[in-house]
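For this view, one protein chain was removed and the others were kept in their places.
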Amino acid sequence: MDQPVYRDDFVDIENGTISREIFVNDGIYQKELETVFTRAWLLVGHESQIPNPGDYFTSRMGAESVILCRDFQNNIHVFLNTCTHRGMKVCLYDEGNTQTFTCPFHAWSFTPDGKLVGVPHEHELYSDVLDKSQWSLIEVPKIVNYKGSIWATWDENAPDFFEYLGGAKDHLDMALNALDGSDGGTEVFGGVHKWISPCNWKIPAENFCGDSYHNPSHISVDMIGIGPSAAKGEKGRRDNELADAQHIWISFPGGHGIHSALKPENNAYIESYKDNPIAEEYYRHCYEERQKALGDKARIVPFVGTIFPNMSFHGRQPRALCVWHPNGAGSTEIWRFFLVDKDAPKEVKDLLRRYYMRYSGPAGMTEQDDMENWNYATAGSLGVIARRHPFNYQQSVQKSKLNDPVPGLVSTQMTEENARQYYKCWAAYMNNQDWDRIMDHPVRHA
Amino acid sequence: MDQPVYRDDFVDIENGTISREIFVNDGIYQKELETVFTRAWLLVGHESQIPNPGDYFTSRMGAESVILCRDFQNNIHVFLNTCTHRGMKVCLYDEGNTQTFTCPFHAWSFTPDGKLVGVPHEHELYSDVLDKSQWSLIEVPKIVNYKGSIWATWDENAPDFFEYLGGAKDHLDMALNALDGSDGGTEVFGGVHKWISPCNWKIPAENFCGDSYHNPSHISVDMIGIGPSAAKGEKGRRDNELADAQHIWISFPGGHGIHSALKPENNAYIESYKDNPIAEEYYRHCYEERQKALGDKARIVPFVGTIFPNMSFHGRQPRALCVWHPNGAGSTEIWRFFLVDKDAPKEVKDLLRRYYMRYSGPAGMTEQDDMENWNYATAGSLGVIARRHPFNYQQSVQKSKLNDPVPGLVSTQMTEENARQYYKCWAAYMNNQDWDRIMDHPVRHA
Amino acid sequence: MDQPVYRDDFVDIENGTISREIFVNDGIYQKELETVFTRAWLLVGHESQIPNPGDYFTSRMGAESVILCRDFQNNIHVFLNTCTHRGMKVCLYDEGNTQTFTCPFHAWSFTPDGKLVGVPHEHELYSDVLDKSQWSLIEVPKIVNYKGSIWATWDENAPDFFEYLGGAKDHLDMALNALDGSDGGTEVFGGVHKWISPCNWKIPAENFCGDSYHNPSHISVDMIGIGPSAAKGEKGRRDNELADAQHIWISFPGGHGIHSALKPENNAYIESYKDNPIAEEYYRHCYEERQKALGDKARIVPFVGTIFPNMSFHGRQPRALCVWHPNGAGSTEIWRFFLVDKDAPKEVKDLLRRYYMRYSGPAGMTEQDDMENWNYATAGSLGVIARRHPFNYQQSVQKSKLNDPVPGLVSTQMTEENARQYYKCWAAYMNNQDWDRIMDHPVRHA
Amino acid sequence: MNAPKLVRDLAYFTLKQEVEEFLYDESELLDSRRFEEWLDLLTDDLVYFMPMRRNVKHGDQAARENTKEGEDISWFEDDKWTMAKRVEQIMTAKHWAEEPLSRVCHMVSNVQVLDAQPSVEAVETVTVKSRFLVYQNRVETENYLFVGKRTDALRRDGGSFKIARREIILDQNVLLAKNLTVFF
Amino acid sequence: MNAPKLVRDLAYFTLKQEVEEFLYDESELLDSRRFEEWLDLLTDDLVYFMPMRRNVKHGDQAARENTKEGEDISWFEDDKWTMAKRVEQIMTAKHWAEEPLSRVCHMVSNVQVLDAQPSVEAVETVTVKSRFLVYQNRVETENYLFVGKRTDALRRDGGSFKIARREIILDQNVLLAKNLTVFF
Partner (left out) sequence: MNAPKLVRDLAYFTLKQEVEEFLYDESELLDSRRFEEWLDLLTDDLVYFMPMRRNVKHGDQAARENTKEGEDISWFEDDKWTMAKRVEQIMTAKHWAEEPLSRVCHMVSNVQVLDAQPSVEAVETVTVKSRFLVYQNRVETENYLFVGKRTDALRRDGGSFKIARREIILDQNVLLAKNLTVFF
């Protein structure tokens, strides 16, 4: 009844309108689980969470529980957290180290490489019928360890991760590399934020793909100042090191949307950790190191972005990897892994931890106000009359340029182009289109 | 699965049976939202709640939040409470006064006449694309202020309110006029009862359209006496001023059902506020004034009624306007506005307030027992076997007369005719019929 | 969307796979309510709960509330707990004694034989329209009192109970007879366990139809010992009187699955109530009495079993009748009636009560661990990817024999044959097949 | 800190202990359904008031958040006579909303003695604030949780007290229960 | 008012404070999962009883509402040996229903000293009533709330007490939890 099948006119990026149905309709939500989350690359966790053989971290792909673990050959795997015998979860812990995953129901046991190695009374009860090799833990066909971040997809025909990521890679790199530019020099702090937010999962994903227009959401923190220079009187919620930069909004094939910035030629470092001289010194030092290493390329500095469909990152403060797990049409289970330079001094790590906690997550003074809007934007779209009135996505229509000044479909002014392209790609998944059509994008026609 | 489309045999008023499906089926509930609540006239609130320009009261139409407000030209509007940009509720307060409704998400702002007046960075980001006039707050096409009560419909083709109301007007008038008959001399008390009751919304609507047969629900209050003469030993839950009156049950086109009463020729006032001489005096005085003003017409005195689909009123004590907001097939959000004569003395207003509170609403000794029955009548009809057995509506079949002794389809004995006509009309909405068919009714053929 | 209609390939007992859909799919759950629970024989309660005329016990059939009561002619009835006028539950008590069931809504009243005897104002309001005989309480067409246990079905064409039960009767008998074998010498203790468990109802039903393979679920109680000889140092969760017995798993037409045991020729009693000499003496005595009475047939001793679809019993300790009431695809309301010999000494009854409570139900140390597995086996099967991987039912495929050494389709080793046959029968109901097809089973072809 | 102003001396703590005992004994009467005995704890001039609570903008709370006693419609604005009627109704055994009777549990915490007149030592009237959690469970699975604050005026009555005024702040807007049949 | 009968004098309040301390310390042991230490608080002749509760018609409560100790099936009717087994089971680390261990919080309120034998001054056994809210949270999002009353018989044990009898009234009919693995 309230679940019409997905219709193409729901996403009309030419006219800049998108139906509210896609954010509230239970039928469309179910279809997303079947068409988007079974095919797209999803972030599962971080290598530094499972340093040793037998280590595991229980994660989530779409609405399903998965186990990220390291086997005794040091290979990393991602398995569906369900016994192949009768479905019991083989792991009810968030993390740990184990020799085998032994099911509490009938004690089938699996090694961390997924193999079914233990079947009680196997000989008497299953001789010449049960082919154990066919009943291993259900494993993702494709997985990648990218600078420590672990990604996986359920679609063996999915493009390889770097092809999938395309030009978005350069920007995600900046989140995963150390501040001084050294390759993948980050780790995640212990402690993963997990909470449930009453909004459709696409709203925060879109929010991070370049919705800079929602600044008014944060007027309260901007008024009082909560950044790393706030104690010295700076207002705003974040360091001001982008003060002299040109913000850029970039869309890429696969629906990824990035918001980065381009510093002026001189590319001067701007003091932005005034509350703490050690941090200030560290940031200045890293900034200069990065410039030495990258030269002119160092002028591009990260901000935020969304890797389709539901992973977002904060490349600058508060540096983090976020996943917006679908949890029903009107509910999202949010996970956030916080990043920091492996080699940063303790003082800097402590300052950042505290800043991250007061900025992000359910106790974050900034994100609390985002979530209030995500919540009631979803609730405000549930009704029969509301669903007759599409959302407006007309911002900066036709204003983006191709590969100028950087690769991608680029806008140098605030735009909803990233969102429009995000939903165009989403629609391709909903229509079960092939990967060519999914990855279709203006930059491909340049 | 458990949601067959609506079938015509569900409502069989000839044989006096109605399927339980219409009270428990989720699919039918969704269809009601789409066919009934998007077309019928709905009560939104009362003028006295928004006396000044900029005043607003957040109300509800069907399952959706709406804003009732007064603009600075003193015009009253009803808007859907959702931002046209991305759906955020533009108002999270129950009531107040404001210059603009400014959305917390991206700060689009709307004046109380609905106009989109503020779009941050409009020129840079939306030049020659966004036609602001097309993105005002979503407003009802039709609204009416009837003796202070505000009504609206989402259907621009709906008949005008008085045509819609038809003969039911004379009876609703009695609730909205002052006791002495002076036109619309009522106001609503501050404080609107809002609570959630686990029943299908049509059950209370039907209950008020003339189900006098459910008296046994109230045996406990009738035994102990809680009325305005109870302290003087009167039993029963209400004044006894109808002791000598002829009760009449009247159905009107549009599905409205009324239960009023006709006093004898002499039309003597009956003492019924014995606990309080000032009230007694006031009621006697008003009664006589009304008789002077209306003459023989004064013999008709109000009791209760339902204006299709989900508004009911108590014309006598405890005088109130009720709305049964659909809140899921098995849940109703009940709102009640309590009426009182603007010019009644403080003592009378106080006595009535207290009486209203002990009689009505979730703390009301009378209505508590109604709700228990509404709750478990719904629950008792959920099952597969139960759904195979329709409800019985055979009471006083064929016993009503046309326009005798008063206009309408009238019964002078207890009857389920009002309910039968109510569901016949409801079925017309469910079949998306035109207004002629919806307003079709025996009195139209007289 | 997530509710494909039932498909035949969901149950593939030849290859020993069953789709997870049947345990998690809301559409299939609805279909079960309509096809299985409206036709199969269901356990309603026990005669000893309503010893006197006017006594009633409020029970449940499928997802619906029913009243088990004894009329004043001493006949036992089962009625749907809903008023035929407008659906109100006519009984909100768990048990009691009454002259009539009088509806609180409009006071229609029904005698314990279901007749509508009271209709307020019947003559004025219903003369020559209402045929009271047609509006009795809705009664099951078939009911049986089998050794005190009361069973009913909504299908008047259902086979008679004993035909339905078939060979399973001999085994259920052992639960309902006294320990000394005397016919139906049991009663139920006061106090019925009722609780809600987040699992699909078929999982526990299958668990009791012979899933002896889930022993690992109970490793904790087996390690510590909680049985009636535990204080004397015995480990395990149950008496060890089956130590020398041959376990047998038997499937019967109608989908019933039984797990009993066959004692050796000498059929010696094994001490198993060491903690209490009186109980020990009582059990030994009954054992010998039973052997005298039954001779060689006494070698068959009961263990557990499931009578299709949702009734299970514990024939040995903790002796009980269980019902797995469907309560949503992912929720089961579990009821358990505990059995004891009418004539057992108080000491024995007390010892058993205490043992039952520490073993069974939500406070039962054994069953708690079952429920954990039932819960997360259901939860672990909800996902889109999980649903693509069927459960494994390959245990002891093709290993059962016909009527050897006892009647039925028998396995002398642990097997999932009982489960396979259970689901084969379930599939027949889902396909609305006739009773011949439903009762079709290998033993019918022997 | 702007705390209740009484000196926290021995007399104060003794009074407070007495008050706590009284409130616990009262809860016990209610939960064990000894309603008539509970009525005896109410003075004849009792005021039993529970306002409704609105969502209003920052700064408007004092003026607009709660409905006003003696002026607006509230959840309760009862006198002793009405409370007696409520009890009488339950006792008819025909009060369907309480038939069968609910299973109710009153948890009282954070007892604060805000004022004692004329003095803590010779108290006539004591003003007491407390927090409550009232758990109501009915029929098979009906379940309601009421949490909020009470401000009571207790009047000395020999060795014990009587309740002269009770103001109940229920922390809800739309009432999340079908009924208010429990006493707070 | 028919309240607990003891004189509310200094000895009474001192005893009550002692009892409150004991109950809070007990909760702390349970919530910090020091189960063996908690067992030491139970006398060897412990009776631990939690009846089931029925919906019955007005007037039948006394006779039929609760299942009967020593006669009916209840939720719990345990002795010390059984409680020890329950603890032993948790400690196996194989008790799946408590693996991983629940996060449990015991809130105790409305402590009432109903009786003290032979006397408040030289107490051997004290009868204590209290209200409880037990919050249980497990795995990711499992959440259960248990609210009700306890009546304990506490036996003097040197400077402290031991629990000789605990009767738990859980205010539910159909149990609204999948398991009862927590101690009350």
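In this document, chain identifiers A, B, C, D and E correspond to the written order of the chains, with residue numbering beginning at 1 in each.
The rule we apply is simple: a contact is a pair of C-beta atoms (placed from the backbone, for glycine too) under 8 Å apart; a residue touches a chain by one contact, two chains touch by 3 or more.
What you see is a predicted model, and the numbers here were worked out from it, not measured in a lab.
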Message = I'd like the shown chains that the missing chain touches, ordered by label.
response = A, B, D, E
Inquiry  = With the missing chain put back, one of E:K80, E:R103 or E:R155 would touch it. Which one?
reply    = E:R103
Ask   = At which residues does chain A meet the chain that is not included here?
value = 92-96, 189-198, 217, 219-221, 223-226, 230-231, 333, 338, 350, 353-354, 356-358, 361-363, 365, 368-369, 371-373, 375
Query = Which chain D residues touch the hidden chain?
reply = 1-4, 8, 13, 16, 53, 55-59, 61, 107, 109-112, 129, 131, 133, 145, 147-149, 171-174, 176
Query = Going by the touch rule given at the top, which residues of chain B touch the chain that is not shown?
reply = 92-93, 104, 196
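Criterion: only the chains that are shown with their structure count from here on.
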Ask   = Which chains are shared contacts of chain D and chain E?
value = C
Request  = Take the average of all CA coordinates in chain A, do the same for chain B, and state the distance between these two points in whole angstrom.
outcome  = 49
Request  = For chain C, write out the residues touching at least two other chains, lowest number first.
outcome  = 92-93, 104, 196, 217, 369, 372-373
Overlap residues in chain D, where contacts from two or more other chains coincide = 96, 99-100, 139, 141
